[in-house]
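Below is one structure. I have some questions about it.
Some chains omitted; the rest stay in position.
The first chain written gets the first letter, and so on, giving A and B; residue counts start at 1 in each chain.
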Amino acid sequence: MGGFTWPGDHRAALALTFDVDAESAIVAVDPKYARRLTTMSHQAYGPRVGVPRILRMLERNGVTGSFFVPGLTADRYPGTVEAIVAAGHDLGHHGYSHVPYHDLSDDGRRADVERALASLERITGRRPEGCRAPWWELTDSTPALLAEYGFRWDSSMMDDDRPYLLDTGRGILAELPVHWMLDDWEQYAFLPEPNVGSVIESPAKVLDLWTGELDALAAEGGLMILTSHPFLSGRASRVATLEQVVEHARAAGGIWIAPLSEIAAHTRSVIPDTDARPVPSVYIEEGIYERR
Amino acid sequence: MGGFTWPGDHRAALALTFDVDAESAIVAVDPKYARRLTTMSHQAYGPRVGVPRILRMLERNGVTGSFFVPGLTADRYPGTVEAIVAAGHDLGHHGYSHVPYHDLSDDGRRADVERALASLERITGRRPEGCRAPWWELTDSTPALLAEYGFRWDSSMMDDDRPYLLDTGRGILAELPVHWMLDDWEQYAFLPEPNVGSVIESPAKVLDLWTGELDALAAEGGLMILTSHPFLSGRASRVATLEQVVEHARAAGGIWIAPLSEIAAHTRSVIPDTDARPVPSVYIEEGIYERR
């Protein structure tokens, strides 16, 4: 790959990140689900049982992670947010309602971002510097909005597997890219309704998928960002799988296991602002999608 | 985990539970399926072949299980209900029609519960003390209704992996939580119509999934409730898989294999009523789901 150097003797990097969606991810599809008690209990498992188990695992392994908490989750479980921050992990912005930005008007987007910032600030006394879009779905106008609200880094894009700088037009964000194959949702999510997935994979398969990518990325000096949802990966055997990924990385050697805030700071220190990439746009010629 | 002690020398618990849906689960989607002979025969395999094979396996291993039988199944297969009870297993309530509670009016829910109780009482002479919601879908008003009808325990929630007490407002239920990953439906269910699932997994994968979770939960002192449907897991190689889970638990040591009725009684004996949790409710602020 070339062109990116990691701090110290490290040849590659691994970040463990957690999107604490809880009820928000389902209620955002349709508020009627708020009255389905079992469905809501499936989501509540995340902050209630999953996050504490994940925090114990991270502490046991001396790993600092990055947690993205929607405002709705923060308001329902302020103790969860406090425990995350008290343990020294990153706390990132993840919208308030978990409605994707493309389903909101400009005003709606601003209201959602502000409401979320207010929730996190009320609980922790601090404003987060990092953000991740709900459903990982930025629109082409969102990066500028995020820069305007003072964010310093984002983790929602998929066009690279090493960090880069994104010139939003209103400021520069360090971008730390993610990918569906490094997300637990596609491996574990199932509900009868709404449709969030239909197959529940075994941890053995997931371990094979993730350590395979870790080995291949490490050989090239890349960055692997794993994303887990505590209502899914907080289950006992799945936390064990995450722990095995950490052990695999430690055994491989030379892999910097770090929170996104530190990777973002490092990125800003090694890439000059003049190398920031513009927000890509896709121009479609008139008429080429005319169907009969 | 802490806070929960199992009887005797046991460090964790395993329950084998069976939802004998048979035709009801499909006809509840649309009564037109009642005239599709092959589809109905797929469901009838449960009480006809699956339940007898499962009863033989449980007896061979000295395991007492918990069976939830919808009223419609009980009325069609009273001999199946009698065989379950005669072998000493739990018989639990699972609705009459298998229509989920959120699709019924208040009156419809009461009628469904009463019709189901009447069916089971007519066959066995007893009223069940335990229940499980059809499709595992409680609504926020259902726990109070179930307590009102005299149930002592329920097994439909997903927000923990140890038992707890639920204060319904009209009485306390021991809640014994389940999860989709410990259900055979997501692994085995397939019909061309209606859509009940699209992938048929091999027993080897399922064994890996379930023993992995058993090991991880046992290490923490949790409760693992396996749920099987005789029309799916009653197939020969799948009963063999269930038997391997039992053998795995026995080999691991210290795991209490018990029916839900006993786990519920134990739960009520170790948790004081004052520690019962209220029925959770999800409050949604006005306006946050307004889409453009």
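Assume a residue touches a chain if its C-beta (ideal position, glycine included) is under 8 Å from a C-beta of that chain, and two chains touch if they have at least 3 such contacts.
All values reported here derive from a predicted model rather than from experimental measurement.
Q: Given 2 shown copies, how many make up the whole thing?
A: Number of sequence copies in the full complex, not just those placed: 4.
We adopt the following convention: only the chains that are shown with their structure count from here on.
Q: Rounded to the nearest 5 degrees, what angle rotates chain A onto chain B on CA?
A: Between chain A and chain B, the superposition angle is 90 degrees.
Q: If you average the Cα atoms of chain A and of chain B to get two centres, how far apart are those centres in Å?
A: 34
Q: Considering the complex alone, what residue numbers of chain A touch chain B?
A: Against chain B, the touching part of chain A is residues 23, 27-28, 31, 34-42, 44-45, 48-49, 72, 76, 96-97, 99, 103-105, 108, 112, 115, 188, 190-192, 198-205, 235-237, 239-240.
Q: Which of the residues in chain B come into contact with chain A in the complex?
A: 102, 133, 135-140, 142-143, 156-161, 177, 179-181, 186-187, 197-199, 205, 208-209, 212-213, 215-217, 219-220, 222, 279-280, 282, 284, 288-292
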